[in-house]
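Omission of a single protein chain aside, the complex is shown with its protein chains in their original locations.
Note that the chains are named A, B and C in the order they appear, and that numbering of residues resets to 1 at the start of each chain.
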Amino acid sequence: MDRISVRTLFFGVYGELAARREGSAELAADSTVGDLVETLRGPGGLDWLPERVVVAVNHSYAEAGTTLSDGDEVALIPPVAGG
Amino acid sequence: MDRISVRTLFFGVYGELAARREGSAELAADSTVGDLVETLRGPGGLDWLPERVVVAVNHSYAEAGTTLSDGDEVALIPPVAGG
Amino acid sequence: MSKAANGRVRTWITRESLDDFAQFEDIVREIGSVEDGALLFFQGRVRRTNRGRAVSRLAYDAYGEMAERELSAICHEALERFDVGSVAAAHRVGDLGLGEVSVAIAVTSAHRDDGYRASRWIIETIKVRLPIWKHEHYEDGESHWVGAPAMEAEAPAGAARFE
Partner (left out) sequence: MSKAANGRVRTWITRESLDDFAQFEDIVREIGSVEDGALLFFQGRVRRTNRGRAVSRLAYDAYGEMAERELSAICHEALERFDVGSVAAAHRVGDLGLGEVSVAIAVTSAHRDDGYRASRWIIETIKVRLPIWKHEHYEDGESHWVGAPAMEAEAPAGAARFE
């Protein structure tokens, strides 16, 4: 497979700024979390997204270097404020 | 008044060792808490009572030098163990 | 996690009220033990005043599945870090009014020092790890995502604040 597709989720203020809670992105196979963020921030995209945004892949916090797989659920996590 | 009379209370292990919960003592006027303890520890008395036992007078912790008045309630307080 | 450990932990994320003490009392009776000499029960509540502003209500947004998973992981980690007997914790999501309970944590332990330390560690860890976001609504009609920096076109300058 040359390309993979991942599901993207935007929570809290990111959802508001992105004007959507969910989306999807197409990436080259072996793309990383960092590559996805770069793509999302790209021309005409979510240019307000911080470069080192916190991300979770399939419900676990992930590093920028984590490799993505087709069908992954990738959530963009603004500063948490539970409690 | 030459003599005063105080009520004495023995709690916890002191009550068990003294074989009584309550008693009374006659003392010279202007006697202190320390004088009372000395009297109680005297010949034929509660010789197991520590010299510097914790004492409360009328429901408040008191020093050895506190002067007693006629009718005071004096409690001998073993190491506390609430909670 | 071992089954034994799971039997001493109960966690959930819910839209239902967490205000009643009784649900935690019941759980503690079930997962606590007669070797526990201390119980610590913490509630976080919606406070009227936050950073000097009058709050009218809160809305909690959550990444539900991940929040469930993280809350459970945090409480199991507490069992390993501290000498505690049982841990129950729940976090509310959705709309909350003033005085309502947003988070509740019950910890039982043989000795009180472990209970106080574990309870505190759990709430502090929830506040940095649980994927939940608080949208504060104020009496003056404004609202704000707590923790979110003001975002301008030149947002990347503020990126460091997100780390």
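Note that in this section contacts are C-beta pairs under 8 Å (C-beta built on N, C-alpha and C of every residue); 3 or more make two chains touch, one makes a residue touch a chain.
Fair warning: this is a prediction, and the values are worked out from it, not measured in the lab.
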| item | value |
| --- | --- |
| Omitted chain - touching chains that are shown | B, C |
| Contact residue for the chain not shown (choose from C:59, C:73 or C:110) | C:110 |
| Missing-chain contacts mapped onto chain C | 20-22, 24-25, 34-49, 98-99, 110, 112, 115-116, 119-120, 123 |
| Interface residues of chain B (partner: the chain not displayed) | 9, 11-13, 15-17, 47-54, 56, 59-61, 75, 77-83 |
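The definition used in the following text is that only the chains that are shown with their structure count from here on.
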| item | value |
| --- | --- |
| Dominant chain pairing [most C-beta pairs in contact] | A-C |
| Approximate Å spacing (C-alpha centroids) for the pair chain A, chain C | 25 |
| Chain B residues counted as touching two or more neighbouring chains | none |
| Multi-chain contact sites of chain C, meaning residues that touch two or more partners | none |
